[in-house]
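For this view, one protein chain was removed and the others were kept in their places.
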Amino acid sequence: MFEARLLKSGQLKKILEAIKELLKEATFDCSDSGIQLQAMDDAHVSLVSMYLKSTGFDKFRCDRNLSMGINLESMVKIMKCCSNDDIMTIKAQDNADTLTIMFETSNQEKMSDYEMKLMNLDQEHLGIPETNYSCVIKMPSTEFARICRDLSQFGESVIIACTKDGVKFSTSGDIGSANVKLSQSASIDKEEEGVSIEMQQAVCLTFACRYLNLFCKAAPLSPQVILSMSGDVPLVVEYQIEELGFIRYYLAPKIEEDD
Amino acid sequence: MFEARLLKSGQLKKILEAIKELLKEATFDCSDSGIQLQAMDDAHVSLVSMYLKSTGFDKFRCDRNLSMGINLESMVKIMKCCSNDDIMTIKAQDNADTLTIMFETSNQEKMSDYEMKLMNLDQEHLGIPETNYSCVIKMPSTEFARICRDLSQFGESVIIACTKDGVKFSTSGDIGSANVKLSQSASIDKEEEGVSIEMQQAVCLTFACRYLNLFCKAAPLSPQVILSMSGDVPLVVEYQIEELGFIRYYLAPKIEEDD
Partner (left out) sequence: MFEARLLKSGQLKKILEAIKELLKEATFDCSDSGIQLQAMDDAHVSLVSMYLKSTGFDKFRCDRNLSMGINLESMVKIMKCCSNDDIMTIKAQDNADTLTIMFETSNQEKMSDYEMKLMNLDQEHLGIPETNYSCVIKMPSTEFARICRDLSQFGESVIIACTKDGVKFSTSGDIGSANVKLSQSASIDKEEEGVSIEMQQAVCLTFACRYLNLFCKAAPLSPQVILSMSGDVPLVVEYQIEELGFIRYYLAPKIEEDD
């Protein structure tokens, strides 16, 4: 028996919005420590890793480890039926081939339940090595989304160059070239409104705009995004989900021809 | 001579939005008691009945009974030209082949008039028998619209089952199944914000989602919708229009094959 109860169903709604354009189907691995999802996107370019810890839920029970293959498009349709403040419960029997999702309003006068079929999905087990990153950049998630969207008008790739003073995003294409420079914030009232940089070594890497834009769909989950970079290893784009866990995207840098 | 003056032209705008997807053309029957419209939708599945009583208008004069055949698409275009708070006057001569619609702002500094051609439409006279319904459900019109929209993601039909305790909307399809249960409201400050049920006998009937969704276009007319149901007779979906009248939609239940 698996059962997880979440006080704000809006959180899971936003998580699905954040992965549905990368993954059509995905396996949610449930254990007594929480729910984990790890998958290459459908084009096998980037990797999505989500973890929701059991203690972040209002109630959480998982008698046996369970791998649920889920059609994300169907689950998005179900999640559209809830209001953000509805209480949500996910339930599955051991070895069940269906998942039940329930929503209730706080006054309990509206109760909905949706039963969806589970799928058998092949699952690759992916190891993500622990890395000490040369640069860790924290910045407002809306600012990162804005820059990725702006620059993708001009080119297909964006160069992210990080130094102690700041981070520079650059691209160029038929129209011309574009550079956006963010300085480390001088002083800020709220940490998540500023830009902060921890740097061991300057880094300059090139990434596909298209994927950065897809990762930015997670911005509603967190006011802050954390970019971790080292030479020649994948960029990590991380959004922390308040009290619940995180979603991380991994994207390998492009090998520039002029290197 | 027919002349009707309405202080809030927004009301007629919303009425047209509520019927324009069901009817391309319609006959407005004007008499000294008011304006009536009764018509099967273009696919001859549902019936629309609208009544605006003469006393709900600021001024109302109808010397001779008049049947005006109106192209609703054209009238919608004209209504788009008014602001919701404009004062509206509709005018036609006896036996005229045109209708004049006038809008004026309350300070009278903007006056618009639109003349549209009337049409000769065949008119079926439809009798709607008086019925004592087994269940009468009052609920917020936005909630009903939300449920119809949500469930139509999953199936083409929705089963409405009404008992003393509440009303359940259900559907199923390729993705799985969905149930939404509303309980009778315990106590509410405003009647139109709650769910109330008057029941002689429990009823369970199946309807086409597509039509329920079309009826829900009337939600802006009223905070409350009234559903009246009895076994084997058409469902009535009614929206009362404050001080002016009502719009009612009739839809026969689907005959389930497994009956």
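Should a chain be cited, it is by its letter among A and B, assigned in written order, with residues numbered from 1 in that chain.
Just so it is clear, contacts are C-beta pairs under 8 Å (C-beta built on N, C-alpha and C of every residue); 3 or more make two chains touch, one makes a residue touch a chain.
Note that this is a predicted model, so its numbers are computed, not measured.
Within the complete assembly, A:175 is the residue of A:43, A:175 or A:255 that touches the hidden chain.
The residue touching the chain not shown here, chosen from B:32, B:115 or B:243, is B:115.
Contact with the chain not shown here comes from a single listed residue; of B:24, B:64 or B:80, that residue is B:80.
By the touch rule set out above, subunit B reaches the unshown chain at residues 71, 74, 77-78, 80-81, 98, 107-117. The omitted chain makes contact with subunit A at the following residues, 143, 150, 153-154, 175-183, 185-186, 195.
FYI, only the chains that are shown with their structure count from here on.
Averaged C-alpha coordinates put the centre of subunit A at 44 Å from the centre of subunit B.
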